[in-house]
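With one protein chain removed, the remaining protein chains of the complex are shown where they sit.
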Amino acid sequence: MRAWLPLGTGLLILTAFLVMAVIPESIAPYDPLGFDFAALLAEPSAEHIFGTDQFGRDILSRTIAASRIDLQIALFAMLGPLLIGSVIGLLVGWFGGWADALFGRLADIVVTFPFLVLVIAIVAVLGPGLINMYIAVSCVGWVVYARLMRGEVRIQAQADYVAAARVLGYSTARILLRHVLPNAVRPVLVYAVTDMALAILTGSSLGYLGLGAQPPTAEWGVLIADGRNFFTTAPWISLAPGVAIVLAGLGFSLTGDGLQALLDVKR
Amino acid sequence: MSLVVRDLRVVFNTRSGPVWAVDGVDLEVAPGSVLGLVGESGSGKSVTLRAIARLLHGHAKVSGAVSWQGEDVLAMPPDRLRRLRGAEIGIVFQEPMAALNPVLSIGQQIDESLVAHTVLDTKSRRARALELLDLVGISAGATRLGQYPHEFSGGMRQRAMIAIALASAPKLLLADEPTTALDVTIQDQILRLLLRLKDELGMALVLVTHDLGVVAQTCERVSVMYAGRVCETGKVSEVFAHPRHAYTQALLRAMPGEQIGAKLVPIPGQAPRLDAPSPGCAFQPRCTAREPICATQRPSFTELATRRFACHAGARL
Partner (left out) sequence: MSALLSAEAVEKRFAVPRNLPDMLLRRPHRAVHALSGVSVAVHAGETLGIVGESGCGKSTLARALVRLHRPDAGMVRFEGDDIASLTGPALLRFNRAVQMVFQDPFASLNPRMTVGATLAEALRVHHIVAEADIQARVLALLDQVQLPASAAARHPHEFSGGQRQRIGIARALAVEPRVIIADEPVSALDVSVQAQIVNLFMELQERLGLALVFITHDLRLVRHMTHRVAVMYLGRVVETGPTQTLFAAPRHPYTRALISAVPSLTPGQPKAEAVRGELPSPLNPPSGCAFHPRCPIAEPRCAVEAPNLDATGLACWLG
């Protein structure tokens, strides 16, 4: 019971966003790129639930259309660190020794810096853009995954079934991939789901700063930035994308919580 | 009789439904005697002990009657219960490292017990603590009082736990598998200690164990348990020589004993399910001496001199 409530709610929210990302044309009331000169900077009303911007574009429709990019960001900004961190964590967790000591020190250094500051610094060097943002996030984010994986691998490596595999003469590759990895990966995957919420925050933060998704790509952070000059006169321009970020983040977060409760129970 | 237990039942409400851990247990312990409670895992022996001492948490439903020297234990108010459980009834557990507080010295833990259950002043308490350590065979008591559990070996910790349990000279000691986690030479020492203390202090002892050898050498009477029910109760010498319950007999035959090389006779089947108590005898699915009636009718107790057994086939075993 404790697992189903957050899991169900989270999945519901995510499904809604997924639908928005896949078929925005069916959901959005207006064409996101359509100018409506009759309703410039219109307040939220029955026709435009979240109002319009200075070009008369419907904010709600723009927000819905942007979900595609933001969900992509959620996925790819998580995937890079996940893959790199898991491989490194697997290897240092199993082999230990100087590689583990080196990893430990490196991880300590990376973790000392605030995540966003480091990402921004790297993007500043590489230049703005989504791809560079993914690269920057991977460079910094892998550490958490590596630590998680390393911890789990060290636990599994002590287990008798791994000893049995060694006594059976299985190769290290087989032991790592068929025995250790499947048993060590669960907490990492659960964390990955929650991490997607953070990925959206990172992506939209950089988008707001002009360092992530570049205009004309519609992305929630970029949309918020668009309303920057109108915060006092037309605050609703930034509102819908802001709400979208919160909701999407909540969706991933709840799903992660639910998964954790569910899997803990099974264990 | 100091301790009388009648129709004790303990039901745990788990996520997957109710589990009948103890399903109608009767026990008696005479003052100064040693009763063994023996069974395998899932037999309910530990739960019975904890139920008697009211150590089970809220999600366990305990019913039946437990009376200590005439008083109803299950209905006791918390105050009286607290005084009972340290002053009159002592408890010793299986894992001393888990039962001892790792951040308090042994001296502090013994002192706690003395403060709670006696009216001695500080000096007298320390003297008593040293007495207790000596009683349980821990040498260099003065140094030991200041040490922490992790500085003690397994056997020493168990002795320390016994010392704490005996701090206020209880009349009954409940021991839940006190030597299971110990090596056999240490087990030998601890069991002798328990028997010696029983004699010196005039204490009754209820010893829960899965080891029939321990029962044979330590207990006067034994109750054999299976699936939350008592199979038979009687004098140890008689029960071992002539078991009257098919399970007791099967258990004795499954142990590597004095007959070298003879094939052990295993008990077929698996451990009983406690979430679905059977209407008949709980052991019936695995019993080689079963009769048709065993599946449908739960055997009632037959009394035969000092023996009580609940087995349809008991008379002809």
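Note that the chains are named A and B in the order they appear, and that numbering of residues resets to 1 at the start of each chain.
By definition in this document, a residue touches a chain if its C-beta (ideal position, glycine included) is under 8 Å from a C-beta of that chain, and two chains touch if they have at least 3 such contacts.
Since this is a predicted model, take the numbers as computed values, not measurements.
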* Thinking of the whole complex, not just what is shown, which of B:10, B:251 or B:294 touches the missing chain? -> B:251
* **Listed residues B:57, B:123 or B:263, member touching the removed chain** => B:263
* **Hidden-chain contact residue, picked from the options B:30, B:98, B:271 or B:293** => B:271
* Mind pulling the chain B residues that touch the left-out chain? -> 40-41, 153-156, 183-189, 191-192, 210-214, 216-218, 236-237, 240, 250-252, 254-258, 260-261, 263-267, 270-271
* To do: Tell me where the left-out chain touches chain A, residue by residue.
  => 159-161, 163-170, 174, 178-179, 182-183
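Following the convention adopted for this analysis, only the chains that are shown with their structure count from here on.
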* Calculate how many whole Å lie between the centre of chain A and the centre of chain B, each centre taken as the average of the chain's C-alpha atoms. => 55
